[in-house]
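Missing here: one protein chain of the complex. Every other protein chain is in place.
Chain naming follows the written order as A, B and C, and within any one chain the residues start at number 1.
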Amino acid sequence: MRRRSTSVVRESVRLLQRVGEYAAACVPFACVAMALFVARDVAASPMPPAAENLRLEDAPDDAGGVLVVFWKTPDPAASAGVVIERSLTAAERAKNANELWIEVERLGRDAVAGVDGSYVLKGVPSDEDTRVRVSILGTDGELSEFVESAPARPEVSLFAFKRLPLLLTVIVVSLSVLVWVALARSGRPLKIRRIAALDAVDEAVGRATEMGRAVLFVPGIQDMNDIQTIAGLTILGRVAQTAAEYDARLEVPTCRSIVMTAAREQVQAAHHAAGRPETYAEGNINYITDEQFGYVAYLSGHMMREKPAACFYMGAFYAESLVLAENGNSIGAIQIAGTAEPSQLPFFVAACDYTLIGEEFFAASAYLSGERDQLGSIKGQDVGKAFAIGAILIGTALATIAALNEGGSLGMWAGSAVASMRGFFGG
Amino acid sequence: MSADRAQQSSGAPKSDTRLWIALLIFGAVGIFAGKLWRPGPLAEAYVEVVTETRVLAEVVPAPTTQGTSTDVQSAETVAPTSLEQENAPTTRVWVELDDPRFKSGELRRVEGVATEVWDERAKVDPKKAREQIAALESDAEKLSAPTDPTGLTREEFEAREAARMNALKVVESTRIVASPRDSIGIWIAALLTLGIFSFLVRDNPFYKVVESILIGVSAAYWMLVAFWSTLVPDLFAKLAPDLVRATMLPGLAPSEHPGKDFLLALIPLALGMMLLWRLAPRGAWIAVWPLAVVIGTFAGMRLTASIEADFMAQIAATMKPLVAYTSSSAEGAAAGSAFDLGGTLAGILGVVGVITVLVYFFFSLEHKGVVGKTARVGVWFLMITFGAAFGFTVMGRITLLVGRFDFLFNDWLGLSP
Amino acid sequence: MKQRNEQLPPGIRGFLIRMGQIDRRWIYLAVAVAIAAPMLARLRFPEVPGRMAQATFDAIESIPPGSRVLIAYDFDPASAAELEPMANAVLHHCASKGHRIALMALWPLGKQLADDAIRDILLEYHPEKVEGVDYVQLGFKTGNEGVIKLMSTSIAEAYAADASGKPITQIPLLEGVRTIGDFQLIASISAGTPGAQQWVQYGDSAMPDAFKFVAGTTGVQSSQLLPYYPKQMEGMLIAIKGAAEYEMLVTEKYPVTRSADRLALGRERMGPQFVAHLLLIGLIVLGNVSMLAARGWKGAAR
Partner (left out) sequence: MLQRTIPLLILSASGLILILSYFSPITETWSEQVVSWFNILAGVAFVLGAGNLLAVNLEKISSKRPGWAYSAITLVSFGAMLVVGLSKWGAVPDAKHPDVHLAGSQDSTQAGYGWAYEYVLSPLTATMFALLAFYVASAAFRAFRAKNFEAILLLGTAFIILLVQIAAGAFLTNWIPEDSFFAFLRAESLKAIVTEVFQTAGMRAILIGIALGTAATSLRLILGIDRSALSKG
């Protein structure tokens, strides 16, 4: 029995030894096999690396409700897209208790083309926390693990800091006007150069009176939402006052109903100012049609028939500028135009006797009024131009230094300085 | 009328009139000679007529909501009347008579509502229309002959006959017809066009008629545009959404904040009423208030907008280096670059131009001495700018005239081959 | 007219002075003849493709076939005479190159023009093109530049469906298209505001570097757009001349066998341009010669 038992033991041990030997022999094979298996698995489906540095932040300078998701894509070459999910809001959870996340967007390759990725999440509630999680989509459609962000809430900004440069510029421009108005009030002498076109206003109205013909005033074809129309109407006020004093007939056909109303107010006020409210005739200020060329057709015919001695075109003009100016020319009227529509300036310059170019047009009403306050504001405009010229000179000088000394320390400094200047002005 | 005539005769000598009449007659004779040379109908117009039929159907409530098609989803839900408040709202849609959903049981016809039938006419290019009409005629001729039964089994013959009848039905239902109302339209348009052109010779009764039509039609046109595209959707639809939905905009989506919309719409309405107060016998001064609002708001808006978009942006755009290099290699301007005379000159001229023109606009300084000389250079820049703009615009203006002549020669006179 | 009766020197000088005061209606007549005659005679002049036209052609040519292209019809019938030829040529070029085309309009009447172009150009020359796969008509959307802003963050927000009401999620061509940055090229055929300038201003931020933008514009508008070339704009077709040059480049590479006149509109309309420009040049010369003659005469008389 004992022998038998020992033989059993021995046999067992030997068997074990044999197994061990086989096993030992198999290890390398197994290793290779496993390695191959793993390698195959890896080669077939490289699970894309998960997104890194996931941040969820409030979008700046907005009225709330918007968060921005930032992440880094570790391997852009192996990524085909990104899946963005957000946590459900309390209301949504109440409706559907099983879900925690909801997919908001599945972005394509562009979103992971670079290392840094971002996504704007809109419509986020501001009274509760929101989280997002992001997963990178591999080139074969495999999704990486989701990475979860810290909770965030969108905030409402009261002031858009990106508009700070604009605010500063608005303040500079406004202050330069205000300071000059104050100086004008304090009795400082104001010298404004002659503007030939404006000196001609009295002459033109005078001539119309002498000839016994009408004065035609066209306040452009835009409505009151265009500042040019408003500027044109303030000039109308001055022309109307002169016309009232000379007792010349002033006709104002308009292209918009509201402009007609405003023009009537303006002319009536001018007659009051001239001390002759009884000569104001509402019937001379009429609405024709909103259609640009319908209005022009009327004006052309009207000019040919009535032959006004003086024509004023003050406001926003488009293609009709030349039609009016040529018709006015063919009836031999004195024509004074003013517009801030750059594309139409050439035609007025070519075909009218006098043209107020761009800024001159806006300065005209102030100039014509002759009031000290208003003349002061023109001086303020000049300060604004000086500011512009200064900025251009400094910026150009810096840019030139940067170009001349490229790579040098001075050039680098100048380059960054001009870049921040351009950034300030929004270029 | 007599006053008009008096003005005319004083405006130009008699011999001139005769000359222009002769020229007009010459032109008309020329055109009709051209017409003889290229004969064909004048003012041809064709339309393709499609008859549309719609019936009112009710969506049969389905067990699952996901099976509904998009058409049904986009249709509005008819609000239940007060009597059937508790019942679920029924969705009713107008569909084509042969909508497949009738067969599948998704839709059910609503009884007692008349079928709506109407024609839709789409304009077709005359040349194409003539070709198509000819093609359709020859197709119809071919299809009108019955199939030759020799060598066919009964089934084959019947199948072919059925296919032929179907094809014939399609050919016969395709209707491309001459459209007299469009032809008349072309004649009228041509006469109106000539009426405007006649003004170039001199002001005349023909032009006066055309001008009067233009003023009347265009004034009404813009009022209609304002009515249908602003007042209805932006004012009426906010004030009385149900009424507007029932009468003018059946597709109007329900608002999320009807109360807020209503209150906000009252503001422009109130301003408008104040403006209209002008017509009232007393208190016309109140019309100035809405004007003050308009002038104030737009002055405020344009102030920031113009400083941002024109003032600041243009200053930023002018900050460019005065010297320019031609970079011969893509990677570095420093290594392989050469001084570029042309670019440098352009850069300097650009900055000089901006500054001198700005100096021209200075109102404080009399144009004398250095300022005067600088301003004069500014004027040169302005003149070049204006000259170029003038030159560029000529092309567009001539194209417009080409367009009108094109209409007269081709659409009206049919002179195109 | 009254001055004509005063005493003028005899001979050529007198004639020249008289020509300087000629009644403007003779000028009108000359313009009418200068434009009508080449039209009736179908005069065409060879065009030399300019830098801008070539740049526009290259921009469309350089992106690989199958790219997505967005063509915005930002004009209306009033400027169609000037812009339609280039819109046609751009559409034909994109289709010939095998691009997938989306059409849209920021002007209400532009949609109608785009519809016409699909029928008369796209399906005329490329009847094999399938709606939804090779081309899609998005139609008009109100909101001016706001539409561009919206489209630069999400096209679906601006256009939930195409012009026929099909949701854009069901349109194969727009699969995976989220913003305008997903188009390889945008072409705006623009007659004013909103148009090319707004595309540059509001769309630029959404456009990656690889993105191309080209524009077709009216002559009036071109000077305001020039500063954007070549940085923000790959190419620009200016007025009917740009259209004629570009048309020539396109039809040279991709000739068409039928209805060829639809792709020769630009060149056909350049015929009257040519004569009219010469007339204007002649008028300017005449005016100046006459002025010089009058000045010399007055000088002599004094």
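Quick note on the criterion: a contact is a pair of C-beta atoms (placed from the backbone, for glycine too) under 8 Å apart; a residue touches a chain by one contact, two chains touch by 3 or more.
What you are looking at is a predicted structure, and each value in this text was computed from that prediction instead of being measured.
Though it is not drawn, the left-out chain touches A, B, C in the full complex. Which of A:R86, A:R133, A:R249 or A:K385 touches the hidden chain is settled by the complete complex: it is A:K385. From the set B:I213, B:A240 or B:V323, the residue in touch with the chain omitted from the display is B:I213, counting the whole complex. In the complete complex, the hidden chain is touched by one of B:L168, B:A240 or B:A317, namely B:A317.
Set against the missing chain, the residues A:M47, A:V68, A:L143 or A:L167 yield one that touches it, A:L167. Residues of chain C that touch the chain left out of view are 24, 27-28, 30-32, 35, 45-48, 50-51, 77-78, 112, 222-224, 226-227, 239, 241, 270, 273-274, 276-281, 283-284, 286-288, 291. Residues 61-64, 156-160, 163, 166-167, 170, 173-174, 177-178, 181, 223-225, 227, 230-231, 233-234, 237-238, 256-258, 260-262, 265-266, 268-270, 272-273, 277, 283, 286-294, 296-297, 319, 322-323, 325-326, 329, 340, 342, 345, 347, 349-351, 357-363, 365-366, 369, 373-374, 377-378, 380-381, 384-385, 388 are the ones on chain A that touch the missing chain.
Note that only the chains that are shown with their structure count from here on.
Where contacts are defined as at the top, ignoring chain B still yields one piece in which all remaining chains are linked.
Each chain gets a centre from the mean of its Cα atoms; for chain A and chain B, those two points are 26 Å apart.
Residue positions of chain C touching 2 or more other chains: 220, 223.
Shared interface positions of chain A, defined as residues touching 2 or more other chains, are 342-343.
Against chain A, in their complex, chain B makes its touches with residues 4, 7, 196, 199, 202-203, 207-208, 210-211, 214-215, 217-219, 221-223, 275, 278, 287-288, 291, 294-295, 298-299, 302-304, 306-308, 311-313, 315-325, 333-334, 351, 354-355, 358-359, 361-367, 382, 385-387, 389-390, 393.
The touching residues of chain A, counted against chain C in their complex, run 105, 107-108, 110, 113, 120, 330, 342-343. Residues 165-166, 169-170, 173, 191-195, 224-227, 230, 258, 261-262, 265, 288-291, 293-294, 297-298, 300-301, 304-305, 342-343, 345-347, 349-350, 357-360, 363, 367, 378-379, 381-382, 384-385, 388-389, 391-393, 395-396, 398-400, 402-404, 406-407, 418, 421-422, 424-427 of chain A are the ones that touch chain B when the two sit in their complex.
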